[in-house]
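Just one protein chain is left out here, and the rest sit where they should.
Here is subunit A:
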Amino acid sequence: MQIILVGGGKVGVALARQLCEEGHNVTVIDINKARVEHIVERYDVMGVVGNGTSISTLSEAGIENTDVFIAITGSDELNLLCCMFAKKAGSRHTIARVRNPSYSHELDFIRHQIGISAIINPEMAAAKEISRLLRFPGASKIDTFAEGRVQLIKVPLTGAQNLDGVAIREIPAKLKSDILVCAVERGAEVIIPDGNFVLRSGDVVTFLATPEKAHQFFVTIGLPVRPVRNAMIVGGGAICYYLSQELLENRVRVRIVERNPERCAELAQELPGAQILCEDGSNREFLLSEGLGSAEAFVALTNIDEENVLLALFAKKHSQGKLVTKINRLEFDDILGGLDLGSTIYPKYMTCDYIVQYVRALQNEAGSNIKTLYRILDDRVEALEFTVHENSPATGVPLSRMRLKPNLLLCCITRGDRIIIPRGGDQIQVGDNVIVVTLEHGLHDLRDILAD
């Protein structure tokens, strides 16, 4: 597909790489010449230096034949304006990133009025994800499918869980839990396990279950399931605002540490239920005096990654609570993986994931499309949810007779209100939503799950 990307920042680069790898023709527009050159040198994309709102720049980038137009510059208004022009100039789909909280209640209106296909608010998405984690603190990552009815939960195993040496096929009988282990990270290796796979302490397990089943499973293996009742948040940015709103609605006591007095005043006005403390979050004595030791959750959301990492490590030392660390830069995730930072949130990944998912969903030609896409375990595994619209070789056949690709697991079928953890006798039908976990990237149709 022909894709134009306006804005060559961190997300722009990641997205250009991703879309390019998936075989799309990407043109990047940025006002900064150095940035454009940088991207063009590294990836197989075209670059145009210029203003994304100028029609001449847009036509230079070939707006008339564009399928998807993506605006992810630093300015919300610029993004919206770009998309509006792009739409008029002939782009089929437009996606804008809008992050200012004051627009957060008006996104639907804006979308309809300007005719934008999708608006992404990564901060709000990140806040939702953190909020989910705080409600289920035993998990280190939660992705949801089927409107939240099915969850993909990542959890590190330690000796305390008594799962060392247990084969996956034994789990339902041994623990009386109806969960499905979808992926296991062991050291540097990522495995899509079969029933004979034996778990070890130190594995990071990703399993799929309904929220109730996951709850039950966590109780059985002795992980915390009670939602946190209080949270200390350092850094009062947009994520903090959305997160606090969400938490306060759930009657969680929120304490926010923010260094800028003006921002503190704004937060105090917008979030009357929260306690706002104006202090540098890296003041360790201060954090301790404000009860870091007894906080049930600590969320590091400052704009500086290094500070977030240090804060999380510091909190780890002094508190038993749930840790969540925000990381902006995508480059050092391999190093961060080695640190015990609790759950890490990458708002920029989320933007990227969402757009890739959107683009892939547009590609389907064969009657099933991608509804949800998550890239998990350092991008090495993809979890996809397909909606089945019409019959194909993958439908109507019992699973035992289907030859699936290697390293691919059909995890779940949602049919109406029913959630089916598929066994050999189950079939995929038209109208189902199917969740697949795979090591292979770039699936965009249900048929792709079959081995050739």
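One rule holds for everything that comes next: contacts are C-beta pairs under 8 Å (C-beta built on N, C-alpha and C of every residue); 3 or more make two chains touch, one makes a residue touch a chain; residues count from 1.
Methods note: contacts and distances are computed from a predicted model.
> Assign the chain not included in the display its UniProt protein name, restricting the answer to "Glycine dehydrogenase", "Rhodanese domain-containing protein", "NADH-quinone oxidoreductase subunit N" or "Potassium transporter KefA".
Record says "Potassium transporter KefA".
> Check each of A:N32, A:N65 or A:S294 against the chain that is not shown and name the one that touches it.
Of these options, the touching residue for the absent chain is A:S294.
> Determine which one of A:R186, A:R253 or A:H389 touches the chain that has been left out.
A:R253
> What is the set of subunit A residues that contact the non-displayed chain in the whole complex?
230, 232, 253, 255, 288-289, 291, 294-296
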